[in-house]
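Every protein chain but one is kept in place in this view of the complex.
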Amino acid sequence: MPVRFEVNGKPVGVEVEPRLTLADCLRHRLRLTGTHVGCEHGVCGACTVLVDGAAVRSCLMLAVQAEDKKVVTVEGLSLEDRLTPLQASFRRHHALQCGFCTPGMITTAHALLSEEPDCDADRVREVLSGNLCRCTGYISIVEAVLDARAAYKRSEERA
Amino acid sequence: MKKALLLRFEADAGVMKLPLFEYACPTTISEAVALLASHDGEAKPLAGGQSLVPMLAFRVASPALLVDLRKLLELRQIKIADNGVTLGAMVRWRDILDDTRLRTAHPLLVAAVEHIGHYQIRNCGTVGGSVAHADPAAEMPGIVVTCEATIAVSGKAGERVIKSSDFFRGPLTTALTPDEIITEIRLPPWPAKRRFGFQEFARRHGDFAMAGAALFYDEDGQDRACNAHVGVIGVSDRPLRLVAVEQVLNGNKIDLALIAKAEATASAAVNPPNDIHAGGAYRKALVGVMVERALKSATTQRN
Partner (left out) sequence: MMKIKSFVGQPIERLEDLRFVRGRGQYVDDLARKDMLHAAILRSSVGHGHIRSIDISRAQKIPGVHSVITAADLGTPTPRVPMRLHPMPEFEVFGQPIMARDKVRYVGEALAMVLAESAAAAEDALGEIAVEIEPLPAVSNHMIAAKNETLLFENKNSNVAMKFRAVLGDAAAAFKDAPYTRRESFSTQRHTALTIEPRGLLCEWDAARGKLTVSGAAKVLFFNRSVIARQLGLSEESIDMVEYDVGGSFGARGEFYPEDFLIPFAARHAGRPVKWTEDRREHLMTMNHAREAACDVEIACERDGTIRGLRGHVFVDIGAYMRTNGAVGARNIAQFMSGPYRVPNIDIDVSLLLTNKAPVGTYRGPGRFETDFFRERLFDMVARDLGIDQIEFRRLNLVSEAEMPYTVATITPFESKDELDSGDYQITLDRCLTEFGWAEKAKLKGKCVDGRYHGLAISCFIEGGAAGPKESARLVLEPDGTLTVYVGSSGVGQGLETAFAQIAADAMEMPIDRINNVFHDSTAYVSDGYGSYHSRSIVMGGSAILDAAMKLREAMCAEAARRLNCGAAEVVLADGHAHGTDGKSVSWAELAPEPISVEGTFLNKKHTWAYGSHAAHVSVDAKTGHVQLHDYVAVENCGRIINPLTLKGQLVGAVVQGLGGALMEHLVYDEHSQLLTGSLADYLVPTASDFPVVRGIVMESHPSPINPLGAKGAGEGGIIPVGGVIANAVADALSSFGVEPRDLPLSPSRVWQLIQDGLKPRDIH
């Protein structure tokens, strides 16, 4: 069946089987491979995207359920010529190693900071507890997110 | 020695793409019910998807038709009135946490929801979905049972209201017929001075409870507990009301000695099975600790 929605600000229309997840639709039909699939059962968070501003697990959403929605992926949270403050903070704090969980972390952190630029370390940890990382041990990721709060408080970066 | 029996299997180990199904997205409740009724038990309603879609991914559920409830906007309301708090079935955990009225209108509900899932799950998971899924360790079914909520459903035979004590029949099993969807969870009114506690122990933040307790009591003119409701999750095939514990509490002042007795009574009242995360004896002791800690937090509340 056909589904029309918006991805990273652009309208898209695809013909999909109902069983195609939003994650697979983004990755294989729209070739936006920044969103990753790590478990397909809603635990690892690597597939996190924003749907109408809210962070969701795209492996648990059917592509057909994205009808009329605004979807934002890590590609839509990136700039052509430079890193965003959040991305620069991740790099500065060495908040990634293999990079596989990173798009999910960035997307989730962006959603959190957009709504709660004053969040504290406990809140950051609580929110990121739904995103698994095996490389970093999370400490540097939490530091990176906290360090990015300033940019969001200045309202430059809010979703 | 070899067994003569040959094992013939067609479902294999390790399959994760979703199985084939048809999909419908009705715009009215009656349309949804009609779709569910027409497929002879082979159709399933899809709410937030946080519980159902993983089951599809593991292919332990394989419905012929998914009926998506997301366009049933009338199911998304939170109503607070003299007759209590009514949650539309499609109300999400996030909606409950965002609705500041609920912090006073039903603080026990809010306390439980704060333990549910992770950030992303809260944006999608629904009250109705959790109650219909009926995981024995889930928080919302525990709240339903503790608070004696009623569950309004709509089916091909019309509407009916199911009492919480009749609703949960076993692990992932409820009183719903295949054509029925939950429309509302109705929580009785919550008096301002009521004392309550919610305690849960999970392996990690956001995991299902290994044991949890949701309880409340009111106080009579002499500071004695009355109308105690004690519900527990994670220790049986469904959420349980621990009547024996309620009997220990009612008519008495809640002091440390009574709390210790309540703890022991709670442990004695359950017989949890073993699983890979914990043995039955551990959960038995743990639920007592959860009741004890929930009571302690109830006694120290300021209203």
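A few comments on the model shown:
Going in written order, the chains are labelled A and B, and every chain counts its residues from 1.
One rule holds in what follows: a contact is a pair of C-beta atoms (placed from the backbone, for glycine too) under 8 Å apart; a residue touches a chain by one contact, two chains touch by 3 or more.
Keep in mind that this is a model prediction, so the values were computed, not measured.
Contact with the undisplayed chain is limited, among B:V53, B:A89, B:L102 or B:M210, to B:M210.
When the missing chain is restored to the complex, the residue among A:V7, A:C25, A:C44 or A:L146 that touches it is A:C44. In the complete assembly, the contact with the undisplayed chain comes from B:F201, out of B:W93, B:F167, B:F201 or B:F216.
Looking at chain A, the residues touching the absent chain are 17, 19, 27-28, 31-41, 43-44, 46, 73-75, 78, 83, 87, 90-92, 94, 96-103, 106, 121, 124-126, 128-142. One chain of the complex is left out; on chain B, the residues touching it are 2-3, 5-20, 54, 58-59, 201, 203-208, 210, 276-279, 281-282, 285-286, 289.
In the analysis below, only the chains that are shown with their structure count from here on.
Remark: chain A residues 1, 17-21, 40-42, 45, 48, 54-57, 59-62, 64-65, 67, 108, 111-112, 126-130 touch chain B in the complex.
Interface residues of chain B, counted against chain A in their complex, comprise 16-23, 25, 49-50, 53-54, 56-58, 66, 68, 70, 94, 117-121, 123-124, 204-206.
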